[in-house]
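Every protein chain of the complex appears in place save one, which is left out.
Let's turn to chain A:
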Amino acid sequence: MEKIIESTELTKTFGDFTAVNKITFDVKKGEIFGFLGANGAGKSTAMRMLTGLLSPTSGAATVAGYDVFTEQEKIKKNIGYMSQKFSLYNDLTLMENITFYGGIYGLSNTQIKERGEKLIERLDLGNIKKKLLKEVPLGWKQKIAFSVATLHNPKVVFLDEPTGGVDPITRRQFWEMIYEKADQGMTVFVTTHYMDEAEYCHRISMMVHGEIHGYGTPKELKKEFNAQNMDEVFIHLARGDQYNLK
């Protein structure tokens, strides 16, 4: 299958500190790829390099076929990004947010209107269309943020801990939306803290101290460590065990 992200020994150092150390992995088209790791393991740094927000120090990587060293502008046109913090504007209405984000990704007014209406219909938000987003509950906001981040139909969407602080039902609905997009051929690159969510991913990688210590399908990883669930896998890996699918 077509590889949409390919990383070979990608490294980022800040002075003496190596935040990301020679990570090698790939993500296939339409895949839901879970990017796991404890706080400070280097997930965000790696993600920032792949989204063109940060220049790598060494190694090689392409996203949607473009080089992360030299073609950051082209990468940005082909990806969607949802940050850890709520990344829409609370003092704008739902439709104003949609218009703004559609605009910065270069969608035409008709496209914005069409896709905006579809989005509102899909999320059943017709009644809050004209409300400021600060009046909307958090769980809804995360779903809106995801929909807005994929409004321009990017090849890959990067989600940085999208379900933090969200209730279980909303989280479930959120993952349904992720599956929907993946079925349409969009690649989803997601970081999370919730190990049950890791099970929803097609494949995952687990970062420990800037390196990838676990890489494979959830099933493979569980089998390797003889673990009941991903929680146990996480604990094994955090203790220093490694597993790499070749």
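We take it that a residue touches a chain if its C-beta (ideal position, glycine included) is under 8 Å from a C-beta of that chain, and two chains touch if they have at least 3 such contacts; residues count from 1.
Just so it is clear, contacts and distances are computed from a predicted model.
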Complex member absent from the view - protein name from UniProt, among "Multidrug ABC transporter permease", "Sulfurtransferase complex subunit TusB", "CbtA family protein" or "Exopolysaccharide biosynthesis protein YbjH": "Multidrug ABC transporter permease"
Contact residue for the chain not shown (choose from A:Ser55, A:Thr70 or A:Gln184): A:Ser55
Candidate in contact with the missing chain, chosen from A:Thr8, A:Thr70, A:Gln84 or A:Asn229: A:Gln84
Chain A residues touching the omitted chain (full complex): 12, 14, 48, 51-55, 73, 76-77, 79, 81-89, 91-92, 96, 99-101, 103-106, 132, 149, 158
